[in-house]
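For this depiction, one protein chain was excluded, whereas all remaining protein chains were kept in their positions.
Showing chain A:
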Amino acid sequence: MKDLHLRLLAFVLAAAGLGLCYYKVTALGLPLQPITEAEVWTVEARIGFHADGGPAQVQFYLPNQPPGFTVLGENFVSGSYGLATDFAGDNREARWSVRRANGRQVLYYRIQLAEATSMSLPRSEPIPAYPQVPNYSEPYRSAVMSVLDGVRAQSADISTFTRQFLVRFNAANPDKDIRVLREGIRDDVHRVRRIQRILAGARIPSRTVYILRLQDGMRQGTLEPWLEVHNEREWLPFDPQTGRPGYPPNALVWRVGDDPLAEVVGGSQAEISFSTMKSIREVLGVAEERARLLDSRVLEFSLFSLPVSTQNMYRVLLLVPIGAFLVVLLRNIVGIKTFGTFMPILIALAFRETALLWGVFYFILLVGLGLAIRFYLETLKLLLVPRLSAVLIVVILLMAGTSLVSHKLGLVHGVSIALFPMVILAMTIERMSLVWEEQGAKEALQQGVGSLLVAIAGYLVMTNEQVAYLVFVFPELILVLLAMTLLLGRYSGYRLTELWRFRAMLRSAD
């Protein structure tokens, strides 16, 4: 195939750029839009108890890779207690212990969470065994069987079965069987246990999980029981009150199972309360912490690790490839003539400081004045280098003069033309005057206007907030740009302006 080598190279570059970008978006949660802030939840569990005076030990369940969230950090405030964390089945637990404790004791556990991105880690759990059908007593037994049979007839799989059952179980106007089943339910925990026991009649594995609904500024929150059933592939959560599948929004799964949340040895009157708080943090900070937790080194090499002043420099520098690509498009595909290949881009960078209209105004002013003086210098018959230097000196004097006059007139933008690339301006003036003399004013103006147009286009692209954000946060996208530039390097089709240039070919052929 033609240009196979080039195409492969471009493909590899583009794949590398896009791949890295994809990873950063999906795994690390860097947004593609310039949103700079993300919600971070801070949840605090407070465990209070009355110590008996001897050794005390507290065992407390902790969230373990809660679905929908990534853990940014956690800490324990526990005074003189020794601390160990451990995995226990599906759960994690903390064990505080102290040799002597007396009176009121308070332990704190604090966890910071950010909303997870699409790729949350799958929880690897063994498939649970099918439960044995419990030994129901009559008339309870016949009520269970009648309800389960009814539900089975109206459902297709475990998921729909559970849902159907829960809807029926929680019906506002329960029938006779349901009334029997619902009799004597004390609280929500008891209700979920009752449901589990009935589902076991259909040999459906189920479990209780405890969730915490996150609300900003919540104090004294408690865990809420939730129902999960296993469909031979994964655990499916259901609202035990309504039968709706899934967790409620902003719900944090704290732990799985029915054991007491905390166990205190050597103390009594344990009380546990939760408080939650929402805060806004820099998205990038959140992403960095996520990367640290995922053991990813990608963000260690992000531009954000540079000192701020250097960062700001690269914010500008990384826009230059965009400008260069634009020049390729406008020159080789459209066919606009410009003075110098990258002069328009440097001018466009200068426009960033002066704002567009003023930038164009000052550019025309400077080039116009410079040209006039250059034409005058021509009559002096100077040697090339002294003449170029003279033009450069004149350009700088003009810039200073323009800044001064604008300042006196109260035009703030005039002050920033000091950022115009003066050497480039001087060369532009020199080349423009040469083209003017040798190829006529028309050609010179054409190229001048072409340069200005490219500069304006460059300005518009390079000041686009989205573009600036993308190249800085995902500098690997520049590889994609490089790939496209390489491919355009073998473009041998017509330039847009050539369609106009060669139009006489067609007229005569007709």
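Throughout what follows, a contact is a pair of C-beta atoms (placed from the backbone, for glycine too) under 8 Å apart; a residue touches a chain by one contact, two chains touch by 3 or more; residues count from 1.
The criterion applied here is as follows: contacts and distances are computed from a predicted model.
Asks: Would you mind picking the UniProt name of the chain not drawn here, from "NAD(P)/FAD-dependent oxidoreductase", "histidine kinase", "Alpha-L-glutamate ligase-like protein" or "ABC transporter permease"?
Replies: "Alpha-L-glutamate ligase-like protein"
Asks: Considering the whole complex, which of A:Ala153, A:Val308, A:Leu409 or A:Leu506 touches the chain not shown?
Replies: Candidates A:Ala153, A:Val308, A:Leu409 or A:Leu506; residue touching the omitted chain: A:Leu506.
Asks: Taking the entire complex into account, which one of A:Asp157, A:Glu438 or A:Glu465 touches the absent chain?
Replies: In the complete complex, the chain left out is touched by residue A:Glu438.
Asks: If the hidden chain were put back, which of A:Phe11, A:Phe87 or A:Tyr494 would touch it?
Replies: A:Tyr494
Asks: Have a look at A:Pro131, A:Gly335 or A:Pro421 and name the one touching the chain we're not showing.
Replies: Missing-chain contact among the listed residues: A:Gly335.
Asks: Touching residues of chain A against the unshown chain: what are they?
Replies: Where chain A meets the chain not shown: residues 332, 335, 381, 383-385, 434, 438-440, 443, 489-495, 498-499, 501-509.
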